[in-house]
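Here is subunit A:
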Amino acid sequence: MKRRRGRGAGREGEGEFRRRSLSAAVQLAINNVTKERGVIFNSISQSDAINEAADLSKYTFHEALNPHMTSGAVGRYAFAKFGKKVAFLTADYAYGHEMVRGFLEVGKEFNIENLGDIRHPLGTTDFSTLLPRLQALKPDILCISNFGRDQQIALKQATDFGIKKSIQIIAPLLSHASRVAAGPQAFEGVVGGCSFYWGIEDKFASTKAFNDAFRKMYDGKLPTDYGALGYGGVRTVLEAVKGAGSVETNKVVAALEALKYDYYKGPQYYRKCDHQSVQSVLVIKSKSKDMKNESDVFEVLSTEEPNEKYLRTCEALGHKS
Partner candidate 1 sequence: MLQVSKLNAWYGASHALQDIGLEVTKGEIVCLIGRNGAGKTTTLKSIMGLMGRTRGSVTFKGEELLRQPAHVRFALGLAYVPEERRIVQGLSVRENLRLGLVASPAKKREAELLEEIAVIFPRLAERMDQEAVTMSGGEQQMLAIARAMIAKPDLIMLDEPSEGIMPVLVDEMFELFRSMKAQGTTVLLVEQNVELALGIADRAYVLDQGSVVHQASAQALLADEEIKERYCSV
Partner candidate 2 sequence: MAGLSFDLIALQLFAGLALGAIYVLFAIGLSLIFGMLTVVNFAHGAFYMVGAYVGLYLISIGGNFWICLVAVPIAIGLFGLAVERVLIRPLYGRGIDYPLLLTFGLSYVMVECVRIAFGKTGYPFDTPEVLQGAVDIGVGYFPLYRLFVIGATAVVLLALWLFLEKTSFGLIIRAGARDPQIVRVLGVDVSRVWLIVFGIGTAIAGFAGLLAAPLQGVIPEMGGTILAEAFVVTVVGGMGSIGGAVLAGLLVGVVVSMTSLFAPEMAKVSIFALMAIVLIVRPQASSAAPD
């Protein structure tokens, strides 16, 4: 899997596959090129658009969760448990918008009351001017849909403002790396989703095997969510090539579509219509005490089992059945 830029990505024909973890916009741009060139692209960043008929191609696969699945799982857990009055703090780009859309959709089942959605620009380093307003709304739940450093800073500052005293903070995705970078204080008690946490190794033999191999290779360190996704994204394509006995693109695509796999997190498969990996979603909570090792950062609260009913329907995505 070579790294090349832009239009140089992949020749017509066979033998080249791409797997990238990038921001949604970059992912969609790469998809445009690979689609045109007939190159298989298995993407591992979160996007709803990549599943839609307009963007999807025969060559596009999506190993990652998408915002609809993530927010759905977290929403179903949180709205049942913490309350119905919800305020949103959202990064003003596709990822944030898609997450909020997902939360509002699942929120309908719970009759949640949307108190307001404050949008912030990407790369915001200070949320102090947004938090008093959110606090004044007096929600049961504050749903913070942003990622990376935005999320780290938002959670840290929400903690400083004492928001956690009366309000449950939820986030669609809690990334392992962000939690480590921001520290236990900032993430303490925050509930969110993820596609993988090493701690499920008690439950799945595949996870145990993956963790052990990873530990061996990296001085006893444990894989993170995105580490696992990267592995999964490559492994599925590799297995499909083996299964097809060929690197010819069309054969590999057929093999991927037929794949029922469990390589690191329990059973998964790619749905036919949109090539979305149907998989479990973990609902997790950040720990601040009793941590056994530096990777022991989350507690798994519940697992939403793989089920197509948690995905947007093929019709809604614009695919003809």
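Candidate entries met the following condition: all candidates are chains of the complex that A comes from, given by their letters.
Here, contacts are C-beta pairs under 8 Å (C-beta built on N, C-alpha and C of every residue); 3 or more make two chains touch, one makes a residue touch a chain; residues count from 1.
Every value quoted in this text rests on a predicted model; they were computed, and no experiment measured them.
Colleague: Just give the number of the candidate touching subunit A here, out of 1 or 2, all from the same complex.
Modeller: Of the listed options 1 or 2, subunit A touches just 2.
Colleague: Where on subunit A is candidate 2 touching in the complex?
Modeller: Of all residues in subunit A, those touching candidate 2 are 92, 115-116, 118-121, 123-126, 128-133, 135-137, 149, 152-153, 156-157, 160-162, 177, 180-186.
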